[in-house]
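Missing here: one protein chain of the complex. Every other protein chain is in place.
Now for chain A:
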Amino acid sequence: MGNQRARFGIARATCALGLVATLLTGCGSDGDSGDGVTKLTFAASTFGDPGRGPLLTKWLDEFNQSQTKVQVSAAAVPYPTFGQTVLTQMGSGKGPDLVRFDMPEFEAASDAGLVAPLDKVIDAGKYDLLKQPDQFMVHDGVRHGVIFEASNYAMFYNADLIPTPPTTYEQFTSTAKSLTKGDVFGLAFRQTEAEEAGVWQDIFNYVYGFGGAWSDGKNLTINSPENLKGLQAFKDLYDANVIPRGADAATFRRMFAEGKVGMELNNGGYVTATRGQNAKLNFTVAPIPFPVRKQGAILAPIVINEASEGKDEAGTFIKWALEPQNQVKLQEILGASSVATTTQRSAESLKATPFLPVFDGLTETSLPQIVLGFEAKTPDIRKVVVQNVVAALQGKADLKSALDRAQQQATELVR
C-alpha cells in the first residue's frame, strides 16, 4: 500500500516537473541568446524568391559575420499574404524587427504608427540617396523607411519572337495580335481578382501611360477620361484574346520563360527570376510603348517595427546595408533593380545584362503604386478599383460605369 502511494507520489511529481519544464520551454524567448547578442528577424517576401532568396540570405550572413552583438535572420513570408500577415502581427504589437514592405502596406503601417521613425537612426544627408524614390519614404518631415529596392516597370519581350520592339501603342497591340497563335500568346498580364495586388500593379502602367492618375493629390480621379482611356486599352487587349486568360502570374511567367508569351510589362526584379527559370531565354527589355512616359515602380522600403525591442540594433543593420560596398552587392543580387543610393553598374553586369541602363533611365518617370494624397488608403482603394475593373472585364458592367462606381465607392471609403 505504502509502495503504491509512493509510486503515485513519484508519478505526480514527475508529471508536475514535466509540465513546468514544458511551460518554461514554451514561454522562453528565442530573441535573446543569453550571450549578449541581440537576435533580430527581417521579413521580406523576396527571401522566398528561388533566384534572389538564397543570395539575399548570403548577404545577411555577411552582415552577421561582421557583427558581434547583432544577428539578423531572414523570415520569408509569401508575397500574396505578406502584407496581411505582417500587418496583423504588427497591429497586435508583435512581428518582425525589420520589414521589407511594398508601398501600399508601408503607407498603411506608417499611417497607423506601426513603423519607427528613422531620423535618429540614420543621417540621411550622409548618403547619396536616389531622390525620386526616396521622397516617398518621408511623411510630414519624418523618415519612416529607406529604399531597399526600387524597380521600374519596362516591357520585357522575347527577342526570338519579336526582333524589333514596338515603340507605339498601336505597334504594341498589332504585335500582340500577330504573335497569338496556338499555344503562343502575344502578351500576358494579371487579370484575376485573386491577384488583386498584381492586377493593380499591371493596370497602373496603363493608367499612367495614357496620361491618367488615381488622384490629383486632394481628390480621387478614378473615373477621369484619361483613366478610362488607359483602362480601355487594357480591356481591349483582354477582349482581343491575345493574353492567356485565367493564367496567374506564376503560370504566364513560366510561359514567358518557355517562349510561349511574347511580351509582358514587369519590373527589374523579374530579370533574375526569368533567368532562373530558363537561363537560355533570349529576352530583352524596352520602355513601355504607351503615349506618356510614366510607369509604375516597385518601391520596397525597409522599415523598423515600432514594437521591436531592438530598434538600435535594427538601425545598425540599416546603416550596414547603406554602406557603398553593401549597396553594390545588394544591387548585384537584385539584378535590374536599383537600391537606396546611386551606384555604378559594373562592366561585368552590363556585359551580362546590357539592358540595365533601360531600367535605370526610367527612374525619374517612375511612380510608386500608391494613390498620391491617399497613401494609407491605397489597399482599400486598390480593392475597389480592381473589383470594378475585373467586373468590366467579365462583362458585368461597361468600363465607364465600373469606373464611376469605383469612384463613388472609393470616395466613400476616404471620406
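Just so we're on the same page, a contact is a pair of C-beta atoms (placed from the backbone, for glycine too) under 8 Å apart; a residue touches a chain by one contact, two chains touch by 3 or more; residues count from 1.
Operating definition for what follows: contacts and distances are computed from a predicted model.
Per UniProt, the protein behind the absent chain is "Multiple sugar transport system permease protein"; the candidates were "Multiple sugar transport system permease protein", "2-oxoglutarate oxidoreductase subunit KorB", "NADH/Ubiquinone/plastoquinone (Complex I)" or "Cytochrome b". For the options A:A112, A:A159 or A:L350, the residue in contact with the chain missing from this view is A:A112. Considering the full assembly, A:Q387 is the residue among A:T57, A:S73, A:T363 or A:Q387 that touches the omitted chain. Within the complete assembly, A:G91 is the residue of A:G48, A:G91 or A:P291 that touches the hidden chain. Mapped onto chain A, the footprint of the missing chain covers residues 84, 87-88, 90-92, 108-109, 112-114, 183, 191-194, 196, 241, 244-247, 251, 255, 379-380, 383, 387, 390-391, 394, 396.
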